[in-house]
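The structure appears below as structure tokens.
All protein chains of the complex are present and in place, except for one that has been dropped.
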Amino acid sequence: MTAPRTPKIPYGGDYNPEQWPEAVRDDDHRLFTRAGIDTLTVGVFTWSLTQPAPDTYDFTVLDRVLDRAAAEGRQVCLATGTAALPPWLAKRHPDVNRTDFEGRRHRYGQRHNFCPSSPAYREHATAMASRLAERYAHHPALLAWHINNEYGGACYCERCAEAFREWLRERHGTLDALNDAWWTTFWSHRYTDWDQIEPPNALTEHWRGPDHTAFQGITLDYFRFTTDALLGCFLAEKEVIRAHDPDTPVTTNFMGTFRPLDYHRWAPHLDFASWDSYPPLDAPPTRPALAHDLMRGLKDGAPFWLMEQTPSTTACRDVNPLRRPGELRLATLQAVAHGADAALYFQMRASRGACEKYHGAVIGHAGRDDTRVFREVAELGRELEILGDRTLGARTPARTALLFDWDSWWALEISDGPSRLVKYPDVVHAYYRAAREAGADLDVIPQTADLTPYDVVLAPALHMVKGDLAIRLEAVAARGGTVLTTFLSGRVDEHDRAFLTDVPGPLAPLMGVRVDEWDARPPEFTQTIPELGTEARLVFEIVQPRGAAPVATYGTDFYAGTPAVTRNPYGDGEGWYVATALDQPGVDEVVRRILTRHDLLGPYADHPAVETATRVAPDGTRLLFLLNHAPEPAHLTAHATATDLLTGKRVDQGEPLVLDPLGVAILQ
Amino acid sequence: MTAPRTPKIPYGGDYNPEQWPEAVRDDDHRLFTRAGIDTLTVGVFTWSLTQPAPDTYDFTVLDRVLDRAAAEGRQVCLATGTAALPPWLAKRHPDVNRTDFEGRRHRYGQRHNFCPSSPAYREHATAMASRLAERYAHHPALLAWHINNEYGGACYCERCAEAFREWLRERHGTLDALNDAWWTTFWSHRYTDWDQIEPPNALTEHWRGPDHTAFQGITLDYFRFTTDALLGCFLAEKEVIRAHDPDTPVTTNFMGTFRPLDYHRWAPHLDFASWDSYPPLDAPPTRPALAHDLMRGLKDGAPFWLMEQTPSTTACRDVNPLRRPGELRLATLQAVAHGADAALYFQMRASRGACEKYHGAVIGHAGRDDTRVFREVAELGRELEILGDRTLGARTPARTALLFDWDSWWALEISDGPSRLVKYPDVVHAYYRAAREAGADLDVIPQTADLTPYDVVLAPALHMVKGDLAIRLEAVAARGGTVLTTFLSGRVDEHDRAFLTDVPGPLAPLMGVRVDEWDARPPEFTQTIPELGTEARLVFEIVQPRGAAPVATYGTDFYAGTPAVTRNPYGDGEGWYVATALDQPGVDEVVRRILTRHDLLGPYADHPAVETATRVAPDGTRLLFLLNHAPEPAHLTAHATATDLLTGKRVDQGEPLVLDPLGVAILQ
Partner (left out) sequence: MTAPRTPKIPYGGDYNPEQWPEAVRDDDHRLFTRAGIDTLTVGVFTWSLTQPAPDTYDFTVLDRVLDRAAAEGRQVCLATGTAALPPWLAKRHPDVNRTDFEGRRHRYGQRHNFCPSSPAYREHATAMASRLAERYAHHPALLAWHINNEYGGACYCERCAEAFREWLRERHGTLDALNDAWWTTFWSHRYTDWDQIEPPNALTEHWRGPDHTAFQGITLDYFRFTTDALLGCFLAEKEVIRAHDPDTPVTTNFMGTFRPLDYHRWAPHLDFASWDSYPPLDAPPTRPALAHDLMRGLKDGAPFWLMEQTPSTTACRDVNPLRRPGELRLATLQAVAHGADAALYFQMRASRGACEKYHGAVIGHAGRDDTRVFREVAELGRELEILGDRTLGARTPARTALLFDWDSWWALEISDGPSRLVKYPDVVHAYYRAAREAGADLDVIPQTADLTPYDVVLAPALHMVKGDLAIRLEAVAARGGTVLTTFLSGRVDEHDRAFLTDVPGPLAPLMGVRVDEWDARPPEFTQTIPELGTEARLVFEIVQPRGAAPVATYGTDFYAGTPAVTRNPYGDGEGWYVATALDQPGVDEVVRRILTRHDLLGPYADHPAVETATRVAPDGTRLLFLLNHAPEPAHLTAHATATDLLTGKRVDQGEPLVLDPLGVAILQ
């Protein structure tokens, strides 16, 4: 099953009519029409209304919004609303509340507040999902099911401890296997009974917070357990929905590069992926782009939904900047360029109270339609109508892949040594950015993905190497492709045990290097890399070539002259090893050399602010998105003759092609 | 009832003779006489001595100090001593100990350690107050009652939870009203039973500490509840004191701009205000001045007591600088200039042990009278004798008012969005400082105060607007006055719900502006304001004039040229709106323009280091305090013919008037 079929990009977002009297709701619908809004996400936080008491259900509020949506020709993405408990449930069943990392049982408050192992929670949540499905499965407005909301967080209660032990039994089979996996002979931890195992937290294996653990293996398994425990909640709801509604696509909204959950384990169970994009507004545009591509990679390249973004500002940050004119349009079309088949906002109307009352909304507290934000939303609505179905169902024809691996992320960042300062998403983003700014289309894929479509595979900071991955990477090179990996890759197996071979472990044959030692230094220290005219920092592995040729070397210290970057011929291809955290220009140079070898530089690679993205529609039409992220016009020379879907204008190959500041063209 | 009547400014402070043998106490009294000390605050921490066991009372220690005071002609401010529990009480009744924000029941330790909802605490504290009143009501040394000490802090125990629910019932009446006030439909919080409500803390609605809450309305009500709960403790003690002593004035020592308690709710219940002044020693002199004026404003302009200040250093800070020669005198006379009718120190003799042993004292560990500090204290004592009753009972004839509102403080600082970096006291201080350095006398008043005496009303950062305030502000302008407010004003109602109108809500008609959107940026970002030759930062509201005229505009960004400061004609007066956090020179310029319009600039407004303060004695005598905060002499030209009460010297109008470095003149 895939995302819902729609005649155009669904446009709209989270809507909470239950907070407002009817007159306000009337205004809302009038404004929706004015802004081209056709899709509403509802029911995300209505549990306390739809079930005000253990045995009382009241769906008036949802009936009303779905019926009205249907009447007005709008579609509904219907949430099960199980991400925020009603107060009575927390009071009646205290075990539905989470126990936090400090071992403290919480009481009622906030949201995302349920223990995934609580039978009372599971029972009540599935009952709600079941009733909703029964009631609305065949409602004409129903477009998709939205289970829960932004799953995340962990619980450390006794029930979770018990569930963790069960999970471990299933994963490891025997205590001997578990002891071996976790290397428990270290620090006298050899378990003789499953009951001795405690969830890793501030009262057991951790100090200085969630990243400092005495046993990486235990903590890693708790991350995996938590992923599975919350997935279990999702699956339970999905199952009861399917009992009543075999057809409507089901999703839950993800959060991009979100560390707590391994979305690759969830992906097979969603009918389509969706996610909420709240990039730091000073981040380069490749940050949300990386997340878009990661989300697209969840379902093997299938389009996803942009389930939430703010039309103007966030509220939850210490400082909440405003999206400037044009930024919303640019970000939205960037999402479409990367595979979004829906463009939804949080939120349609600003809440009057509580912690999101200053979160941006299409309709503000004064209910106006003459604000700048409303105008931009409405103009974008018109453009999406013009675009129609031209982008729906398209695919990205990438020949470059970037491996993204939650296990490596977790393992790297909970590691004691060599450096706490290396952040997995930062390393990954540096390589992603280099490739994207060079104009390459990328797939961001799990380490289990089929690698045969790709000429180039980038695998930065691949700390953990599992299964037959090394063999599959070798196969890429053997048939002429290029594989790149970096410092701190190939270090540990699936249990976070060091490989008992030379670093980079199973990747060593492909890379043709051997690493015995590594230096780590504070962030203000830099090492020069003369051949790249750049600098490096944080970690400096000392490389002994074992077949590889140096591409660049360290400029100073006792390892001056030894390789910082190497290239190893392997079959018809190459293995590249980057032994240190190069600054972005160094990463750019390395990646462009590789892309050049495979003729994968984009047509506008010399315009760093102009992003290009190719999409192939189901009918084979090839679309090229041009996105100008600069506040100045971009003066290009058209690389091909094409028509801009947004303006209908035609440009001829070799003619000037001007993009407005923050402007976009979709060339066909 | 007002402050005690005395023939001169009471001079002395906290004294703990119970810590010392008789020989030391003899030395103390000899030194007191030498330093002109006539007033002692005693009994603040004697509970473990006066009630060493549940049924044993022993007032020997207090008898001794009061009798000796009387014998030597000194007066006593007698504390009830209920701010620090005796150990046996904490052991016997564990519920007297507080449960902290993290939900942890404390055990015996520190001070300010009692749960305000504990019946055992209430019972024992009032019993103590009652016995003290019975015993000392008619003691000749008794000058004032000092209940408890520096009330503050909050408790989150089950009893407080229950008391909170009762308080809510009284405030909101029905659950429907409460649900509406807190906007609980957001995030599925609709309560169906009072028992479902939990105190907002780290285990319920909060994350990242006390300022981050999911529901501002809940947290705000807990601040108010805590204010009332501690006030209840005060009132219970006051009531039993009054039963035995109908005449002696009662106070408790406040702490100036102290966020946890809304002192405006307390003020009616004190016979006179008193407070402890411990400004950061690198703060500008307008910081303690603001606090003095706030305290004076508590009782409608009546004089207050300076209950504590250090003669030399604090101990509780990471770095405790020393008051330099002359600074103590200057600070003390500044307090008098702002309405202090007493000048008391913490402490008379330095403690030998525990956390305040390095806190400055009139008499140090060596018991000397030949230290610099003792000499300065004694010299000041002589000056206060010279001053006699000339300043007692005076009033400040201010025509400028500054609104200070705890609700706005709380609401602003617990708000999610737009910026966590805006601090209410900083914004308020900037405007206070501008007016004071321009020579205006100010009243710092609650938002419920009568505004008719004022020509200028400054209401910076008035986030919450309640009751008929907007109408009363309009009346100020209508009759020719000027009202100023700023960014982030007029945003929420008394329940922290956004107004459903254009920003600044009820203040919009007076200000003549409409604000749809606002930008927030990190502190290192500055925006130029060309017309003021200054910069602004943190928050930038985008103003659409609706009648107002621009006074100054933004210099850059997409909103360049739109107004940053506006002036709106309203009736015979004006409404000024400042849409961003101007740097101090910008605030100075705006405020001076307004004061100039009302001819409220002081005679020495061009001498920024010279503070002036006017006081009118009960007999109508007008005093002008001149305080030179610079370490260099101030060369002025006398604006009027007058006599300096401290030196007896006369200066003629137009003649040179020189103030010593850190020097003071009190001109009559």
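Order of writing sets the labels: A and B. Residues in every chain begin at 1.
Criterion: a residue touches a chain if its C-beta (ideal position, glycine included) is under 8 Å from a C-beta of that chain, and two chains touch if they have at least 3 such contacts.
A quick note: this is a predicted structure, and the numbers were derived from the prediction, not measured.
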Hidden partner chain, touching residue among A:P418, A:G481, A:P509 or A:G602: A:P418
Among B:P268, B:G353, B:G620 or B:G648, residue touching the chain not depicted: B:G353
Option from B:P4, B:G36 or B:G81 whose C-beta touches the chain left out: B:G81
Among B:A53, B:A71 or B:I386, residue touching the chain not depicted: B:A53
Interface with the unshown chain - residue positions in chain B: 16, 18-19, 45-49, 52-53, 81, 84-88, 90-91, 104-111, 312-322, 324-325, 350-359, 364-368, 371-373
Residue numbers in chain A that touch the chain omitted from display: 102-103, 182-193, 195-198, 200, 202-207, 213-217, 415-421, 495-503, 516-522, 557-558
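The criterion applied here is as follows: only the chains that are shown with their structure count from here on.
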Approximate Å spacing (C-alpha centroids) for the pair chain A, chain B: 49
